[in-house]
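Working notes, structure below.
All protein chains but one are shown in place.
Now for subunit A:
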Amino acid sequence: MDRDTTTSEAALAGEPTRPDLSVSTRFQTSMRVKKRSGALEPVDIHKIVQAVDRCCAGLDAVDAVRVATRTISGLYDGATTQELDLLSIQTAAGLIAEEPQYSRLAARLLSTYVEAEVELSGVRSFSQSVAHGRALNLIHERLQAFVGAHAEELDAAIDRSRDLEFEYFGLRTVYDRYLLRHPQTRLVIETPQQFFMRIACALAESVAEARELYALLSALEYLPSSPTLFNSGTRHEQLASCFLLDSPRDQLSHIYQRYHDVAMLSKFSGGIGMAFHRVRSRGSLITVTNGISCGIVPWLKTLDASVAAVNQGGKRKGACCVYLESWHADIEAFLELRDNTGDEASRTHNLNLANWVPDLFMRRVEADAAWSLFDPKTVKDLPDLYGEAFEARYVEYEAAGLAVRTVPARDLYARMMRTLAQTGNGWMTFKDRCNTTCNQTGAPGRVVHLSNLCTEIVEVTAGDEVAVCNLGSINLGRHVNTCPDGQVAFDFEKLAQTVALAVRQLDRVIDLNYYSLPGARDSNVQWRPVGLGLMGLQDVFFQLGLSFDGGAARQLSRDISEAVYFHALTASCALARERGRHPTYEETRVARGELQFDAWGVTPSEPERWDRLRADIREHGLRNSLLVAIAPTATIAAIAGCYECIEPQVSNLFKRETLSGDFLQVNRYLVATLKRLGLWTEATRNQLKLAEGSVQQLEGLPEALKLVYRTAWELPMRSLVDMAAERGAYIDQSQSLNLFIESPSIGQLSSMYFYAWKRGLKTTYYLRSRPATRIAKATVDSTPTAEPIAPRAAVACSLENPESCEACQ
């Protein structure tokens, strides 16, 4: 690839202005760089310093000389100018853990680099970038027409200074994975700002709307989900994130039909949830051949391979979660699918697993009673029943002696907990709660059969219909105001505006979306569900100096969720007035006057505004059957530079592994606090590393701040469950709720998930735990006592054996 970029090229050409640098002359005498022309030129440290220095405006804590010298020390003789540029970016990024401002510097260096790369294709404006993309057959005709008609206005609306909003990780992610690339040269053909404008134009109906949406995206205040970011305005506008497929029927041909559906849906990105409740269990008679079935495991092994083969459009790995009801007779083998020992023929390393748990099972666990397992072939209607109807039929089947086996409910529950602890998988999702609170189950016969890949989508499926959802998330961290008097407060007005714009955009996606299966289109235009979510809740708490589970934070968290639900319904009602209600509106619970919090028995904080809204809805209906879903936001939170969804921070210092390499993150709020206290020193940094990112043992940090900067491992999980339940009254779909226990025991887990069920959570997501032994710290300067000798597991707190537990006493 023959290319050059501005930083080093300019560095080679520019005039040296800092003659007083005390830098080793080793580099200046021996190192040469290869220019684009192929000519070799000696490296001049001064010129490199200058180039870096140009990106340092307003960053008072970064040192351009340091970046330049470290860059050169990693260089080899004859390196290309491109390598030099990339190295300077990586060098700056390598200093982030020491000083978070280097993240901004690295982002600016990268921004310069990307702009230069785009210019290599002759692209100098937004409209040129779209035209070039169209010529390369990447861009949708509709977008090209829109942009062509309004080129001047749209080009003028691009604000390059918005690149300054990015942290390094965010911009790196955008550059590596989201910007459109030339099919052959793989050069990017749009800048980050042109990328945002492309999405805005693709999802808007007028220039004014496009500008509004662009302003929102480029300020990183709201971001649509990755499929929308990947594909908006392209020739295959598959913009939805989630697809839910009911179980294949108990027939060979239908199983493979479903696998074909999964592959087609994965191809254009999007995660899959698929139920398997209806497929017969091991030992069941196959009438046609008079053979005996091997159960669901061999089928899932096939699905596993298929999922691995189809990586989402070559952009990210395919992903699928299989749901199984807890009465299925293959449940134990199902729970072992992710084990890393045992027969490989019964292991599926690529599939995610979730339990679809009926209330009756949890009650039998509570009563320490027996639980019957059935072959779906003999209890065909169980997947389509919930609540009392399910319970009556289940008991009837038990009485009829149809059970394949009966086990103590607690034995099976313990196996579920073990799977969670050992693999993080086998998510607990609650069938009855999902059904009884779902807006789509207002009419008889409508049933939710599963949740999705990330357990935040709860939608009905019927036959070959595929439930679909497209998502977007509001960056709460960018909705905080500092008043002139220095008071920091959450900005509910701005939130209202963002929600209104976001719902409009999400609704538009339903009509634009490219559906690779007819069944997906049918269901989506009937129900028009969307999933508006949140991210950066932890950022809000840090900015306001709130402890994550303190009273003020809990109140704010509840208020935010109520506001999001309120304004989302308001926006959907306005859309219904404008464009009509969704076709199945009359079937919904909302049509009967029931909103989500009614199902939770919760009264909202401002009943008057809700009364007015109810009246509006009665008159106009809703455009969307479902509106709110809190997705995990892993990648888009990285782009926005905020903490993921509603999650507490995992560590004050951690690295993020992505396809673009490893990124180091340090809690910049903590760094600011420590700087204020004069504590941000190398000793502190080493202590943070040794303590796995915890500040609890940090000397000099006041106790109140230690509370604020707790990590997910240090928060009581009961609080997380409580906060999820309080929020849940305003979430008409669900939330991807991760739970964290460093070294879990069955007793802790069984209590925790039981509590989650009792509190009425619809779904839970990963159980996160930490490895039993650790990697030696390679870069921490150890003293003889600092290197941990005894493995951590040996001192782990054991609440079941308090007399033997020294850690708590």
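One rule holds in what follows: a residue touches a chain if its C-beta (ideal position, glycine included) is under 8 Å from a C-beta of that chain, and two chains touch if they have at least 3 such contacts; residues count from 1.
Convention: contacts and distances are computed from a predicted model.
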From the options "Fe-S cluster assembly ATP-binding protein", "Acetolactate synthase", "Ribonucleoside-diphosphate reductase subunit beta" or "ABC transporter permease subunit", the chain left out of the display has the UniProt protein name "Ribonucleoside-diphosphate reductase subunit beta"
Filtering A:43, A:86 or A:147 for touch with the omitted chain leaves A:86
Of the candidates A:187, A:634 or A:707, the residue in contact with the absent chain is A:634
Filtering A:35, A:446 or A:689 for touch with the omitted chain leaves A:689
The one of A:160, A:349 or A:592 in touch with the missing chain is A:349
Had the left-out chain been drawn, it would touch subunit A at residues 70, 73-79, 83-84, 86-87, 90-91, 94-95, 97, 176, 271, 308, 311, 316-317, 319, 340-341, 344, 347, 349, 352, 365-366, 410, 413-414, 417-418, 421-424, 634-635, 650-651, 653-662, 664, 689, 692-693, 716-718, 741, 743-752, 754-755, 766, 768-784, 787-794, 799-800
